[in-house]
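A single protein chain has been omitted from the complex, and every remaining protein chain is retained in its original position.
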Amino acid sequence: MAQQIKDPGIGEKFNARSGRVMNKDGSFNVRHSGWSFSRIHLFQYLIGVSWLQFNFILFIAFVITNMLYACLYLSMGDGALQNAASAGVTRFWDAVFFSAHTLTTVGYGNIYPMGFAANIVSATEAMTGLLGFAVATGLVYGRFSRPTAKMEYSKSAIIAPYHNKNALMFRIANARASLLMELHADVTFTYVEKLGDQFIRKYFLLPLERDNILYLSLSWTLVHPINEHSPLYNKTRKQLEDMKIEILVKLKGYDEGYGEHVHARFSYLLEDIVWGAKFLPTFHVADDGATVLDYNHISSYVKAELNPDYHAHVQGS
Amino acid sequence: MAQQIKDPGIGEKFNARSGRVMNKDGSFNVRHSGWSFSRIHLFQYLIGVSWLQFNFILFIAFVITNMLYACLYLSMGDGALQNAASAGVTRFWDAVFFSAHTLTTVGYGNIYPMGFAANIVSATEAMTGLLGFAVATGLVYGRFSRPTAKMEYSKSAIIAPYHNKNALMFRIANARASLLMELHADVTFTYVEKLGDQFIRKYFLLPLERDNILYLSLSWTLVHPINEHSPLYNKTRKQLEDMKIEILVKLKGYDEGYGEHVHARFSYLLEDIVWGAKFLPTFHVADDGATVLDYNHISSYVKAELNPDYHAHVQGS
Amino acid sequence: MAQQIKDPGIGEKFNARSGRVMNKDGSFNVRHSGWSFSRIHLFQYLIGVSWLQFNFILFIAFVITNMLYACLYLSMGDGALQNAASAGVTRFWDAVFFSAHTLTTVGYGNIYPMGFAANIVSATEAMTGLLGFAVATGLVYGRFSRPTAKMEYSKSAIIAPYHNKNALMFRIANARASLLMELHADVTFTYVEKLGDQFIRKYFLLPLERDNILYLSLSWTLVHPINEHSPLYNKTRKQLEDMKIEILVKLKGYDEGYGEHVHARFSYLLEDIVWGAKFLPTFHVADDGATVLDYNHISSYVKAELNPDYHAHVQGS
Partner (left out) sequence: MAQQIKDPGIGEKFNARSGRVMNKDGSFNVRHSGWSFSRIHLFQYLIGVSWLQFNFILFIAFVITNMLYACLYLSMGDGALQNAASAGVTRFWDAVFFSAHTLTTVGYGNIYPMGFAANIVSATEAMTGLLGFAVATGLVYGRFSRPTAKMEYSKSAIIAPYHNKNALMFRIANARASLLMELHADVTFTYVEKLGDQFIRKYFLLPLERDNILYLSLSWTLVHPINEHSPLYNKTRKQLEDMKIEILVKLKGYDEGYGEHVHARFSYLLEDIVWGAKFLPTFHVADDGATVLDYNHISSYVKAELNPDYHAHVQGS
């Protein structure tokens, strides 16, 4: 029986303005306000931004650091930086480029420090350059190697005939080449109910024909049988529309490629549900005996007659 | 029913001098003595010290290493280091700066080694420099990327009306932008009891209305109902003061930003508990349908009438 | 009793062309089609390819990057790169080698940039070189340090006498020097059954005398007793051949050397099973009191009389 659960941490309040609970990309439809400077966490920020933003930040930081060091070298007077061979640019740019040579430890030596102050600063710059680039390169690799799941999931959830009854079904596959093991699915059904003059979000855990799979080497069809215990039972499409339903899917598994657990989330709205369909196969056996999974068919379905005890499709489609 | 538990590893002894069990920052109020040199673990030390101390240690290590290598180069006599172009400093500082060029692998080449000994030493220094900086830069990034939780928690725990009774409540939110999943809370109540002429610390696990949440995308109010099974039931503020109570909170969850589990701890003393209050909401629905969490309201409460079966507030406030 | 289980994610379909379920190396006999460019995940690809391919990719990327930068330097005209000392090659190769000096931050300085444009490009190249090599070196080390299990397993599974009955046995040992702890084994038996005019794969979890071991410091013999509950009971070799049986083994344990969990998989086909044998010991006690495990004997067995209640061996061998 579908088990009503407490708010899984998303909030029970609902009003006329409320949008979907979970965005298409699996993030929650939540914003934060009241952040102070002390709440910014540099690491999580730099791991989370897009590659474009990240590279831009790195580049700007590199330029500004070189500019600042250049000013420092210039402030030491004419002789602080010597040209074994002229760089052919103004003194300021000489200093900027010398700083870049030092920060990156490339150290061509065509420009070099002269005197105590310039040598001290350049030694310090080389050291801090190494440490700074440690953070930068660590972040580059950290972002690159970060364990993430990429699930291919069927564009629609379908209501399909299933054992004399009907069932809600959707299908997933691993979009990555690595093997996902011990995959576990949680499917939460949420809808809005009127309580007096307030609207309250309710949450149900949808029972699945099976909620885990040992290996996701092919595709996996998740099946929620719509029986008398299901919150979808005997509901017309119109009723579900008024209930502002949303089906939240959470997946967790062990990715052999990363050697770590990965998570994925996505949600289906009413508009993503197709009444009276059944999925087409996603795989076939090739001539060499191997099973071939075709990603192009993850979302493929054909129309199918629903079983009569569920009259929703009559009115629904 | 509130379950008495064994000492969770904090100790049962209590005497007149005993201070709080857990410090404000979640560390235990424990010191170590009898440490020998062999008990110092360099990695944990360098990961644990403040950034200021860490950078200071790195800088000193860099300076001393350069000084030592400089002495080595000087000991080889006048010709060991050659200036393609004078660095304009004394021989000693020439050697120090050459060492810095080598250790950081910046290698300008305006100073360079001459003869077998100096070349051997500089090659060794370049290699050990790479390995040494590997540790230094690894530590810098390790410190920077270390998975930690930062919980925003209400400054006060409150005694609030709750279902015809009252409850102890406090509220938390994730101060980080990343999503915390599968968050689990343990709330331990500790107090001191007189046993003969000794004082003994007792520990109770406080039952919560719910002790875990699937997603911490908004704030979470932890609720301990004060019923006849609660160790707080029918206790006056004065009694609780004599009991030297402390409420220890332990949180554990999976941080999607780090891809790792994180832990947080904090504790409330009697002075942090407010009688007869209720929390104000922390979030509202914005015009675009998103839910907005306001961090400024995590600790916000208003006065509220407590339910009568709990008379502590009469005497308490 | 042997428990029939649902398809563990491998698929139930079988036709005349179907090959083995799991390949010798533990991967599934599955291919993917319908991949689009967006499904390629660079990190998992570069972690997964062979060392030969990986090094080739790195080398080509290094060469191409240098070529491209060389063209950029050349496009700036004659004076952009200066030779403090001639490199003795053509202008194009001068530019390529200067680019290599910069990208690797080796920066000899015998060639150096002149003028604003060349300096800007070389500073940018040094910086991107550091970031690019961060990914390359991270991948080299990531591949090198990746937690993997290497199990030594007996070439044959044997049917051996066991407590008045018989049992299916095979033997494993850790081919690595590190200690495997909390090792857990899942043994799945799969065969093909005719259902109408279709063939369906069935899956059984084979009960083991024990399915986990605390330490794998020696060898471990996995024992499945063939009693009346076993799907192997009273089956002749011919019957098993028609059933196209396959025994899938999955191991999971904690590797103390890596400090991480590792997984291993392999499978036995009917041709790998020997009727009427028993394993020879793999270890003995040495003169100094230590136990010595000999890897050469993992697969060693001698012929042995099977117990009568199992008549398969009569026809089988």
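Worth a mention:
Going by the order they are written in, the chains are A, B and C; count residues from 1 in each one.
By our rule, a residue touches a chain if its C-beta (ideal position, glycine included) is under 8 Å from a C-beta of that chain, and two chains touch if they have at least 3 such contacts.
Bear in mind the structure is a predicted one, so any value in this text is a computation, not a measurement.
Of the listed residues A:G9, A:G26 or A:G109, the one in contact with the hidden chain in the full complex is A:G109. Among the residues C:A16, C:L52, C:V285 or C:V302, only C:V285 touches the chain that is left out of the figure. Within the whole complex, the absent chain has one touching residue among C:Y69, C:F97 or C:W275, and that is C:F97. Residues of subunit B that touch the chain left out of view are 6, 8-11, 13-15, 17-20, 27-36, 39, 41-45, 47-48, 79, 82, 84, 101-102, 105-109, 112-116, 119, 122-123, 126-127, 129-131, 133-135, 138-139, 142, 146-147, 186, 250, 260, 263.
The set of subunit A residues touching the chain not shown comprises 105, 107-109.
Touching the omitted chain from subunit C are residues 58-59, 62, 66, 84-89, 93, 96-97, 100-101, 104-110, 133, 136-138, 140-141, 144-145, 150, 152, 175-179, 181, 183, 210, 213-218, 220, 254, 256-259, 283, 285-297.
Quick note on the criterion: only the chains that are shown with their structure count from here on.
Chain contacts here are complete: no pair of chains fails to touch. Homomeric contact subunit A/subunit B: same residue numbering on both sides for under half of the interface positions. Think of the whole protein's Cα atoms as having one middle point; the chain whose own Cα middle lies nearest to it is A. In this assembly, the C-alpha centroid of subunit A lies 27 Å from the C-alpha centroid of subunit B. Counting partner chains per residue, subunit A has residues 84, 101, 105-109, 133, 138 touching two or more of them.
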